[in-house]
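Left out: one protein chain. Kept in place: all the others.
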Amino acid sequence: MPRAWLERAAHAVALVLIVWLLVESLLPPAGRVDAADLGSLSEALARWSTVEAPERVQVRVDSGLSPTQRDWLVALGGADTRVGWNGAGLLPIAAVARPIPDPIGATGVWVAAPAGTSVILSDQMGTLDSVRSGAAGVRFVALSAPSAVRVRANPVTARSALVDSLDLKRVLVLGSTGWESKFVVASLEERGWKVDAHLVLSPKGDVVQGDASPLDTARYAAVVALDSTALRWSRKIVQYVRSGGGLVIEGALTATPSFAPLRVGKLGAAIAPATPFDSVPDEPRRALALRPITLGSAAVAVESRDSLVAVASRRVERGRVTVVGYEDTWRWRMGGGDGALQGHREWWSHLVASVADVGRATIEPTSPTDEAPLANLVDRLGPQTPATGVSDTRSGIPHAWLFAIVAALLLLEWTSRRLRGAP
Amino acid sequence: MTRFTFATGIYSSGDWESASRLPPTVIDVLAKYTTLDLNPEGVNVRLDSNELFEYPFVFLTGHLPVFFTAGERRNLKKFVDRGGFLFVDDHNHDIDGIFHHTMTAELTRMFGKLVNIPNDHVLYRTVFKYEDGPPNTSQELNGWGDNIVHTHLKGVMHDDRIDVIYSNKDYSSEWSMRNQTKQFIREDPMKFGVNIVVYALTR
Partner (left out) sequence: MNATTRVQRARATLIVTVAVSALVWAAAAAGGMLLLASLADLWVALSLSARRFILPTVTIGAVGVGALVLWRGRHSYSLSRVALFIEERVPALQYALVTALDAAGQPGAAALERRVASVNPRGALRPPVARALIVPALVLTLVLVALIITPAGALERVLHPRPGDSLLHPAVRELLASRLSPIAVRVEPPTYTRRAAHDLDDPSSVQALIGSRITVRGRGAAAGAADSLGAQLGDSTWNMAIEGDTWSAGATMPAKPAALRIVDREYDRLLVLEPIIDEPPAVVLKTPARDTTYQEGKGRLVLTAEVKDDIGLSHAHFELLHTSGGGEGFETKRTVTGSRGLGNMTAATIRAVVQLDTMHLGPGDVLNVRAIAWDGNDVTGPGKGESDTRTIRIYDPARKDTVNVNPAVAAALDTSILSQRMLIMRADTLKAHKSTLDAEDFVGKALDLGVRQGDLRNKVLSIVYDLEHVQGVGFVGETPSSKLLKQAADAMLEASTELRIASLSTALPHMWRALRLLQKARNNKRYWLRGLLLNKPVEVDRVRLTGTDPASVADRHARDHADDPRGSLLTRVDRAMILVDTARAVGTDSLKMILVDALVDAKDVTDPLRAAIDALKVGEDPRAPLLQVRRRLQRATNADSTLSDWTGGS
């Protein structure tokens, strides 16, 4: 008797499921709340846009949406479907690729990411580098100058592409004849900068390269003032910076009244290097004497040594000023380890690049960009919405499985019945 | 800012100190004609020491055989690669002399073949003009040494830039004896030293 009851029960459940499936397929889709995760989103988007028109959709985003998926969801929202999303662990990252004002034509990639995040940089060819993010994020310099980059901080990928190209102007170096001026000019020239120079030598004449007389932003991307001999051009330099020019200036010089308008902060007493170059191969500037900078209100620290500010910058009206607290950087080039020559060139080039006034020409990005995936998502789809009240049947038990259950139940019921000899 | 210091290179072989009175005369003439920040004293720096890289201008002279040690060679190569300037003078002013043979062999081994520096090179116009190339010395004109008035300086050049000057003119004697010879010479022989130092400091 119980066996017959069980058979009937199976039969009944199968019939109920068949009826439910029938009703499900016949009921109009309007008014339904549908859900999808990233794995099923592409399929769901196609369905929602063609055979169904759910009143509300909820997308679970565990990693970054592609720009296409995001735009599609926005379009869906424009077609009277309320679109909500939720996701855990989405990192708020942003990446931007810009050409570096450097003659070697590198691409700089600035990444904002939570401190400690592992950030992977790739270009069209593949992975370029990976590094753990610091407190201020990460900056990559890609010497291969890719026009588009991907920055992945699991599970999110940001995409950026170059949107402008640079027109580099000349650099003017002012100082007295000496090793610092010689090697700064040499390093900049070897890096590819076009340099004009005025090196004070004697009342009988100075060593001059180029014509420094029209000190304006049309001719110079930046001025490098190395010592007190630059005071004779102080008025012109201040004017040049105010009108948008860049200035890299040796620390002590900023303390002079002539350069007061450009002051970045106060300069401390010189600290002799405590270590030779070969003991700090990875941080060669630790072997340079330093006059630490106490930052003024408008200044930011660009480079620090221990807790002391070694390089600082500030804006002055339309221009920029970078103050270098290191003394006699030529010692690094002469006495540093294997990478010193390249390092000195690169570092001075970066200093100049950091203030350089450059011309820019807009170019078309070579690939779609998504520089701040999470911010863009919030911007386009609104903030996260909770997944409560969402009917999740479609994604819960697919119809194929329900059909299989019905078939199994009916087969079970028939077999049982036949085995006990019932008709 | 670092002062310019006239450095005499100490090498383990030979008589590196043979022109002991030369550094003060060069410093003296630099002070007379330039506003360069000068160290009033010259220094002697071992070629195999890290101290060498504190002095991007180094003067080498001597009469005796010169055989650099491996450390001296390694340092000198790095010194020049990084932009240091080497001024080498044959105190024998004798192209058959042992200093010339051994020193040019060492320089060639480290930097490749020495070439004649063209007499219209900017070295001869850096501060004072020398239309005919390097100024002659009393030692040459008196027929000492190899009895040749050398018309060119030799050097190691990188494109048009001089990294190493090699001289057979015996400026070591000429400049060392400046106090004795200046009264007989119309033009101060030291002025070419200004050209060399300023060239090293600016190119």
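In order of appearance the chains are A and B, and numbering begins at 1 in each one.
Everything below uses one rule, namely that a contact is a pair of C-beta atoms (placed from the backbone, for glycine too) under 8 Å apart; a residue touches a chain by one contact, two chains touch by 3 or more.
Note that the coordinates shown come from a computational prediction; the quantities given were computed from them, not determined experimentally.
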| Shown chains touched by the chain that is not drawn here | A, B
| remark: Cross-chain touch to the chain not pictured, restricted to A:L15, A:A46, A:A79 or A:I104, is A:I104
| note | From B:A31, B:V115 or B:V149, the answer for touching the chain not displayed is B:A31
| query | If the hidden chain were put back, which of A:V208, A:A255 or A:A422 would touch it? | reply | A:V208
| note | Sole touch to the unshown chain from A:E180, A:D227 or A:E303: residue A:E303
| request: Using the touch rule from the top, list residues of chain A that touch the missing partner. | output: 98, 100-101, 103-104, 108, 110, 121, 125-129, 131, 133-134, 136-144, 166, 185-186, 189-192, 194-195, 197, 199, 201-209, 244, 283, 300-303, 311, 313, 318, 320, 322, 345, 347, 350-351, 353-358, 360
| said: Suppose we count only contacts with the excluded chain; which residues of chain B make the list? | reply: 8, 10, 12-15, 17, 20, 23-24, 27-29, 31-33, 35, 38, 40-44, 63-65, 67, 69-70, 92, 97-98, 122, 125-129, 144-145, 159-161, 187-188, 191, 198, 202-203
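Throughout what follows, only the chains that are shown with their structure count from here on.
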| field | Distance between the centres, which are taken as Cα means, of chain B and chain A, whole angstrom | value | 53
| Complex contact set, residues of chain B against chain A | 1-2, 4, 33-37, 50, 53-54, 56, 79, 81-84, 127, 198, 201-203
| field | Contact set on chain A toward chain B in their complex | value | 176-183, 186, 199-205, 207, 226-227, 276-278, 327-328, 330-331, 333-335, 340-341
